[in-house]
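Omission of a single protein chain aside, the complex is shown with its protein chains in their original locations.
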Amino acid sequence: MASERIGHHCAVFGIVGHEAAAYQTYLGLYSLQHRGQESAGIVTADGERTRIHRGMGLVDDVFGPEVLDRLPGRSAIGHTRYSTTGASMQANIQPIRVNVRDGTLAVAHNGNLTNSRPLRARMAAEGAIFQTTTDTETILHLAARSQAELLEDRIVEALAEVRGAYSLLFLSEDKLVAVRDPRGFRPLCLGELDGAHLIASESCAFDILGGRYVREIEPGEMIVFTDGTMTTRRLPPAPQTNPCVFEFVYFSRPDSRIYGEKVDKVRRRLGKRLAAEHPAEADIVISVPDSSNTAALGFAQASGLRFEISLIRNHYVGRTFIQPGQSRRDFDVRVKFNAVEGVIKGKRLVVVDDSIVRGTTSRKLVRMLREAGAREIHLRISSPPVANPCYYGVDIPTHAELIANRMSVEEIREYLEVDSLGYLSLEGLLAAAGEVSPVCDACFSGNYPVPLEKLED
Amino acid sequence: MASERIGHHCAVFGIVGHEAAAYQTYLGLYSLQHRGQESAGIVTADGERTRIHRGMGLVDDVFGPEVLDRLPGRSAIGHTRYSTTGASMQANIQPIRVNVRDGTLAVAHNGNLTNSRPLRARMAAEGAIFQTTTDTETILHLAARSQAELLEDRIVEALAEVRGAYSLLFLSEDKLVAVRDPRGFRPLCLGELDGAHLIASESCAFDILGGRYVREIEPGEMIVFTDGTMTTRRLPPAPQTNPCVFEFVYFSRPDSRIYGEKVDKVRRRLGKRLAAEHPAEADIVISVPDSSNTAALGFAQASGLRFEISLIRNHYVGRTFIQPGQSRRDFDVRVKFNAVEGVIKGKRLVVVDDSIVRGTTSRKLVRMLREAGAREIHLRISSPPVANPCYYGVDIPTHAELIANRMSVEEIREYLEVDSLGYLSLEGLLAAAGEVSPVCDACFSGNYPVPLEKLED
Amino acid sequence: MASERIGHHCAVFGIVGHEAAAYQTYLGLYSLQHRGQESAGIVTADGERTRIHRGMGLVDDVFGPEVLDRLPGRSAIGHTRYSTTGASMQANIQPIRVNVRDGTLAVAHNGNLTNSRPLRARMAAEGAIFQTTTDTETILHLAARSQAELLEDRIVEALAEVRGAYSLLFLSEDKLVAVRDPRGFRPLCLGELDGAHLIASESCAFDILGGRYVREIEPGEMIVFTDGTMTTRRLPPAPQTNPCVFEFVYFSRPDSRIYGEKVDKVRRRLGKRLAAEHPAEADIVISVPDSSNTAALGFAQASGLRFEISLIRNHYVGRTFIQPGQSRRDFDVRVKFNAVEGVIKGKRLVVVDDSIVRGTTSRKLVRMLREAGAREIHLRISSPPVANPCYYGVDIPTHAELIANRMSVEEIREYLEVDSLGYLSLEGLLAAAGEVSPVCDACFSGNYPVPLEKLED
Partner (left out) sequence: MASERIGHHCAVFGIVGHEAAAYQTYLGLYSLQHRGQESAGIVTADGERTRIHRGMGLVDDVFGPEVLDRLPGRSAIGHTRYSTTGASMQANIQPIRVNVRDGTLAVAHNGNLTNSRPLRARMAAEGAIFQTTTDTETILHLAARSQAELLEDRIVEALAEVRGAYSLLFLSEDKLVAVRDPRGFRPLCLGELDGAHLIASESCAFDILGGRYVREIEPGEMIVFTDGTMTTRRLPPAPQTNPCVFEFVYFSRPDSRIYGEKVDKVRRRLGKRLAAEHPAEADIVISVPDSSNTAALGFAQASGLRFEISLIRNHYVGRTFIQPGQSRRDFDVRVKFNAVEGVIKGKRLVVVDDSIVRGTTSRKLVRMLREAGAREIHLRISSPPVANPCYYGVDIPTHAELIANRMSVEEIREYLEVDSLGYLSLEGLLAAAGEVSPVCDACFSGNYPVPLEKLED
């Protein structure tokens, strides 16, 4: 399953023209928490100055009533970051805010640049100093160096130099700028709440506020908001657009719209196609909750098999730790899931999962189902084998760790000890994505729309 | 839904004869977190002394590796407490540990005594001092006053004076005593792990450890464990046993066994009977996740309607707060759930929920489903109307707050603005409980097996 | 010096009839912080109920504006506790508050009972349970067992059974009772602020509030305060009174009055008598700051030698820790003090200190002064050799650790490597104490006014 090792990337949220901007941003981030649990931050602007609060932890850990009271202003941007390890995490929390020549400038970024290292090296050679190790700071440096007068022009100049994936929100004392890279790698959508403009990585953030989904911000589109106006301009177009297809498979919430499509609908199609490509003689269909629920329902519907819930997910999964000396055997799976013996015993199961990364967790899950009495296990994966790293903002293990690089499908089946194993084909995936086409499917296909630029060493 | 206002009661966990007793207790409590999120505590014993650690918050907030390292010993008891409001919460955290004449004595309690107040008043009049406002401390006082030599005899003498519901774990320097009241109001079961004995409120706590379910501890049964031996004795029997039937409806996890029954199985029967009693012309069956999932699956199966997932639950629900001035309209429901429009739009829905308490949250949920485009809503409740408070350890709102005391079923239907409303009958509930009979159904029927003894004022 | 190892005991503070009772108690405790740095607590009463807040740490760590806002009421008692080591420190924080038959009862205690263990054993045998390991809880048990109607009568009955040292403040919903043991071991004085009554261990707590010192509460005196009235009664008298003379030597602040005497005045007399008993050929007189300043000034004045400040005390001494592997040589002294070379170099010094406990710190201090260039060091101690433990509330090392039990004065002189060493005689000390007579001088003389009652084993 993707939750095993694929890092949720990040989420951004913005609002313009609401008297409780910080509070709405807090709620918006809260609904986007599934995209990043490591840290959270909000910057607000009141026309005169900006204010910031950031911290490690969940949105609820970082923000409380007193903190939000200290963040007045009618505009705000927010960010949640995915969990990672590393020394200087504190400095890398977003939004980043810096002092530039005519005030402050803050930015929240979802995505990853492919030419950050050479850009950074060039600017450092000229004397730039960097506070963080993020590629996002590179964008701020470029914008600060622009001699253009208007913030939006500086941003356009800066973005002319960068390559890769970015859904960005900029905030100055009196302006909010939202922009999505010309390939449209990551989602970004526009909403509305009582006359205020909303921007978010996924539309579920509008729902929690009682707001309204308006539309996806298009690849290469930049929208400049002030409290009174909203104007759109375009970055130079890319040869084609490439929204990340893995958002449909795993990242986005099923109740969100991204790229103009309802995630739930696409994900259900994944399940149906999977059933068509890899039918199974079985008694029931179960999912690995919660990310595979919708695909499993689609599989069940297409196959005519009964959908069942037989893995109970622990809702309080937190920082549970392993005691040294404690055998790890299956422990991490048992902490997250428990099998309902009454449903499984003696049954032939279709188990639908979104993906297989390293395979170790899937193997443990299979063992748990066997111990609960499953007679046969037919594992169905609602995406093709993950075989390549992502350069556009998703944390995928290295080549060597990905099981699909080391084993054939039959070998994986043997390793997992399942009776049959079926991955959705790339064609099936693309067909399910429907009108969102072309997409970025590099993690499956290895076809990278934008190459990673490294430093000449 | 029960989560609206019915307080989860508490959970207890105990282990005897394991070298990592504190760690296993931590994991056990973690899997029982759904029964209490307010506080957690562990007491360990190493034959010579006991050690304690307790705190407000989730199990993961209270315990970490350093804390567990300071809790050596091969025996342990633990407790999680449900969320409540009140001034002196700190002192009421369990287990409670006190100094008695020959050492220390700790206790963890799930349940509620019905004669605590007169007992307490009598002892206070004689000069006893109380540190907490819990009825559990009353039991400790009674045990301390016994002049019997053996701990188990003192406990028997103490329990001879108390009435009501108790699943109790006692721990002294060298003994663990587990006991369940003669009516058997609350569950308590016995397990085994690598030769160590386990005791828990629900069997899912054994699964997380990789342990084995042995059997339910019987009503009126007391088991005395030392590191080497395990002996059973009996409290004087009650006229009949009365395990709480609401455990099947809502409290217990579906993957647990309680009262010797698999919860999942009973809960599925609730759904099936509900479908038989209150069929509906509809397109799909959805549940209010996660507590109603199993009953909804049962309803779907019996009715032949398709089961769908169309309410997405936010996994990060924490201490989310309302900003003063923020309209509350539907806010609390939107923070917990979001409706998947694509599934709902234009559909006739059967919505299965476990119960209706005050009705306000259900009403908001219905409104959310309407806004997502539901054509018809047929609400089905997998238990009878909740009309009476519980004296045996469950926190149910007062008479006046319970909607079933103020309105007829038809009035409730109108208030909730649903097209039809059907509650499972009491007979249906009892039939689903099957061999667990008789039960305590006082919250539905008002038939209290043991009356509440108040103080003469 | 006494700060080397003699534990400051504790302080109590109380107030009746002030609208900001909690806040005044906070300030009072703050000025009594020198008597206890481990923990602090306040209980308030508003006529209807009591409220409590306690915590580990300095008064400023435990109390802030929000905490005090949650402690309404016109009466309050507070306590600060000295630093100690031990497992269950948390539970031992004072004041202790318990539930008794007609409400709550809180107590703050300075002193130590000599018959706590047998009393406790007797009550435990009868079934009493204890939450703490303090002797103070024993008093609460005795009071709770009294069948008298009035709180003050219950306290009188309780105190009839206890022996030893106690300056006590009791607080119920509507009454504050202050009482000092018949021997008067520990100080307790009465003050006034804008019509409110104040009670404190030392009068410096009145000064910080802008209050007025009224008088010492007499040995065996009990004062019962309600918001409107103040009545006095007497415990049965002791054969004689024995206020602790070490308060004059070290514990109390020089700006306080205790036992009706100004501490500064008595301490200055100690220095003058010391100069008379042990004159020295020297250039300057210096003190070990700050506890010996006043005695050193007295010595300087009587001897005609110039007083100098040449040890600079670090004001930020906190939890400074030793890194493992770091040589300890003189480290602990260097962290607390630094010698001013310019004053010391080539000089013959009289160094005045309050006492010598184990001698190890004094030895390091002497070495520091030598390194700064002192030509001769004449150490003068403003009290006799400390040779005996205290049973009345002061934490003195064991017999074996006290250097005066292992060495003669000449041997100590050699060990400390000073040119001469002079202790004030017991007669000198008693004479300086003046009208406060008789006193308890057991730590010097071994004459214990009240024996320690142990358990028969």
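We just call them A, B and C in the order they show up, numbering each chain from 1.
Here is the rule we use: a residue touches a chain if its C-beta (ideal position, glycine included) is under 8 Å from a C-beta of that chain, and two chains touch if they have at least 3 such contacts.
Values in this document were obtained by computation on a predicted structure and should not be read as measured data.
Shown chains touched by the missing chain in the whole complex: A, C. When the missing chain is restored to the complex, the residue among C:215, C:234, C:306 or C:454 that touches it is C:306.
Screening C:30, C:82, C:225 or C:248 for touch with the missing chain picks out C:30. Contact with the chain not shown here comes from a single listed residue; of C:10, C:42 or C:59, that residue is C:59.
Subunit C meets the missing chain through residues 20, 23, 27, 30-31, 33-34, 37, 58-61, 64-65, 68, 204, 207-210, 253-255, 262, 264-265, 290, 293-294, 297, 301, 306-309, 312-316, 318-321, 323, 325-326, 329-331, 334-335, 338-343. As for the chain not pictured, it touches subunit A at residues 51, 87, 98-101, 105, 121, 124-131, 133, 140-141, 144-147.
Basically, only the chains that are shown with their structure count from here on.
Contact topology of the protein chains: linear, an open path with no closing contact.
Chain centres defined as mean CA positions place B nearest to the mean of all protein CA atoms. Centroid to centroid, with C-alpha atoms defining each point, subunit A and subunit B lie 36 Å apart.
If you average the Cα atoms of subunit B and of subunit C, the two centres end up 50 Å apart.
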